[in-house]
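Every protein chain of the complex appears in place save one, which is left out.
First chain written, first letter: the chains are A and B, and each begins at residue 1.
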Amino acid sequence: MKTRISLALAAALLAGSAAAQTSEQFIPMLSYRVGPYAAGGTGFFGGYIDYLDMLNRRDGGIGGVKMTWEECETEYKNDRGVECYERLKKQGPTGATVVAPLSTGITYSLIERATADKIPVISMGYGRADASDGRVFPYVFPLVTNYWSQNTAKIKFIGMKEGGMDKLQGKKIVNLYHGSAYGKETIPILDAQSKKYGFSVTHIEVPHPGNEQQSQWLQIRSIKPDWVILRGWGVMNPTALKAAQKVGYKTDRIVGVWWSGAEEDVLPAGDAAKGYIAASFHPSGTEFPVVQEILKHVYAGGKRGNMEDKGRIGQQYFNRGVIQGILTAEAIRTAQSKYGKRPLSGEEMRWGIENLKIDEKRLKELGALNLMQPMKVSCFDHEGGGAVKFQQWDGKQWKVISDWIASDQSLVRPQIEKSAAQYAAEKKLAPRDCPKG
Amino acid sequence: MDLNFFFEVLIGGLLAGIMYSLVAIGFVLIYKASGVFNFAQGAMVFFAALTYVSLVERGWPFWLALAAVLGVMIALGFAIERVVLRPLVNQPQITLFMVTIGLAYFLEGVAQGVWGAQVHALEIGIQDKPFNFAGVSVSQFDLFASGTAALLVLVLAVFFQKTKTGRALRAVADDHQAALSVGIQLKYVWAIVWAAAGFVALVAGLLWGARTGVQFALTFTALKALPVLILGGFESIPGAIVGGLIIGATEKLAEVYIGSSIGLNIGTGMENWFPYMLALVFLLVRPEGLFGEKRIERI
Partner (left out) sequence: MFYRLAGQFKSSYAADQQIFPIRQDRTFIAGVLIVAFGVIPLVANDYWLGAILIPFLILALAALGLNILTGYTGQLSLGTAGFMAVGAFAAFNFMLRVPGMPFLVAIALAGVTAALIGVVFGLPSVRIKGFYLAVATLAAQFFIEWVLTKFGWFSNYNPSGVISAQAIEIAGYRFDTAVSKYLLTLGIVAAMALAAKNLARTQTGRYWMAVRDMDLAAEVTGIDIVRTKLVAFAVSSFYCGVAGALWAYAYLGAVEPQAFTLDRSFQVLFMIIIGGVGTVLGAFLGAAFIVLLPIALNVGAHAFFPGVSTDLMSNLELVIFGGLIIFFLAVEPHGLARLWQIGKEKLRLWPFPH
């Protein structure tokens, strides 16, 4: 009886997904709106969906093809992510166009499936850093910047603040990281940089979920480092800032990664967060023309967009989602320039992403100048950008305090290639041949 | 070895332990009166804090919000007794424990469904600046929390010793049948107990929320309370305090000192499991805890 019901359900689902063969481009939204990281999910997917919505309303879609999407709650869990992916991957006239799960764990689980299904995965700012080597990972794109690139940019920023990279010699840096796979990612690259520049680095782990950090900060106080790099997630971030205040460590010497640099990470810490610096690959703010366009076409006149709390429009996570939208849309345009203005398949989209080029002129047309950096993706380099900006929290909002700081690819690229080669050897894959562009 | 540093870690640990005790006291209350191990205490802490903070953010004055949340927690206590406990009156302890796990999930879902999943800052007016005391730096906030905990224990002690309801509660904890036979209404007593636990959850929720912000991770505080109870004994409020102090101190000291001596990185993340291992050792050596009632079945 169980099997009969499931067969009936299967028939219903299959029938339901044979959608009308209209001119539509379907994007599955593997979102999460509950759980400890819900703030990130609601903001990011809100921005992403609102941008696509804006394109639909303002331009009638991309090249005349309307964007459609469906959300599926993953709760930030790997198995739910896989289930959502499998359920939605065949939806729409050409199947799922691209997947962006906003979770490193889900990205890992989807890599093999998506590659077999020929659906590209964009893991913008997270996921496998070594997927930047497009020869081994043709279907995975850690666009804009990966963890390792961002880390080198951070050291460059610290060096800048110290008055030059040579001044890093002999300085003490503490890496306070979240006790998870994500947290441990940057340990090797920091060790490599400490050898190169002569600073000493101490890695201190905060056990998940990170709402207890007293002993860690007491240790930090006894080490008396010049800088603390905060690689946190969720509740660990405001707790860190409050604990820093407790032990009297100066907040403006704490530099956070971009997953520790959203408004939701600092607001619960209240006054303790003033002066805290965080990396980001995009500033906050509603003054960017593209955000204004979203407000105009999606929210004006009492219409309802995806964000329930309109105060969050223009904040970190929302803008991150907008950038995801921009990258998706531009990749579709790139692919359409080759394959024609029609709904595209995942394979065609992959080509579009791999040949994505956004220069400053195009950024201005998009209304995203200074919001995001120019992008140049290639088969060899699936990252396409690599630079970050740094902003400082003044108690009410983030203020950008640096220009785009590029990563140190001389350090990052060899590590990426080594790790990618290891993966290829483990899986017995033959890397593609790419021109070193 | 830096003695000042050692004292800082120790004192910091003791004070953190008080925070655990706050949550543990809620457990003890319920266990003492009804023999139920309430896994949902963490969810109640979260629910109370979230409701309070959401009301305050909607513009309610803080005393009104506090009264409202207190009312909600008391109503919740009555509801739990009526809906969850009464049908399960004679079931074994394990069943009751599992029911509270279900209750925890239920409360978490309702809390987030009603108030949303955003993170909230909670200000109770105490700044968390350090405060130097003979070369040792102590947190103002933690001192305030310990003060609150002490006050709470005092209030509960007075309640249990001096008031009629309190005595009824102790009678029920001692022997249900005997209490019934002298005319104490069990269901009334249980509802009071759950309401009291709700009140304790509110206090704990406010303090924890002020410390770390009100978010879902608050439910994890329940897990830390378990080793506290094992050390202190499930039926003893002073035990919860002592257990909390010990757990807080040892986990911080272990994190700092054991971690670095095994040659691993300083800060090895031991905090998560060390309290449990300690509890495990205690269970093997002195299962009833330091202050609990000895209940031995020799097999």
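Basically, contacts are C-beta pairs under 8 Å (C-beta built on N, C-alpha and C of every residue); 3 or more make two chains touch, one makes a residue touch a chain.
None of these values were measured; they are calculated from a predicted model.
**Q** For the chain not shown, which residue from B:62, B:133 or B:273 touches it across the whole complex?
**A** Of all options in B:62, B:133 or B:273, contact with the hidden chain holds for B:273.
**Q** Out of A:70, A:271 or A:417, point to the residue that touches the absent chain in the complete complex.
**A** A:70
**Q** Could you tell which one of A:310, A:338 or A:427 touches the chain left off the display?
**A** A:427
**Q** Footprint of the hidden chain on chain A, which residues?
**A** 2-3, 6-7, 10, 13-14, 16, 31, 33-35, 38, 42, 70-73, 75, 77-80, 82-83, 85-87, 89-90, 104-105, 108-109, 111-113, 128-129, 179-182, 184-185, 187-188, 205, 207-208, 419, 423, 426-428
**Q** Considering the whole complex, not just the chains shown, which residues of chain B touch the missing one?
**A** 37, 83-84, 87-88, 91, 93-95, 97-99, 101-110, 112-113, 116-117, 223, 226-227, 230, 264, 268-270, 272-273, 276-277, 279-280, 283-284, 287, 297, 299
By our rule, only the chains that are shown with their structure count from here on.
**Q** Please output the residues of chain B touching chain A within their complex, sorted ascending.
**A** 2, 5, 8-9, 12-13, 16, 112, 116-123, 127-130, 137, 139, 141, 208, 211-218, 220-221, 251-252, 255-256, 265-272
**Q** Over in the complex, which chain A residues touch chain B? Could you list them?
**A** Touch list, chain A to chain B: 33-36, 38-39, 42, 179, 202-212, 214-216, 218-219, 221-222, 234-235, 238-239, 242, 245-248, 264, 267-272, 308-309.
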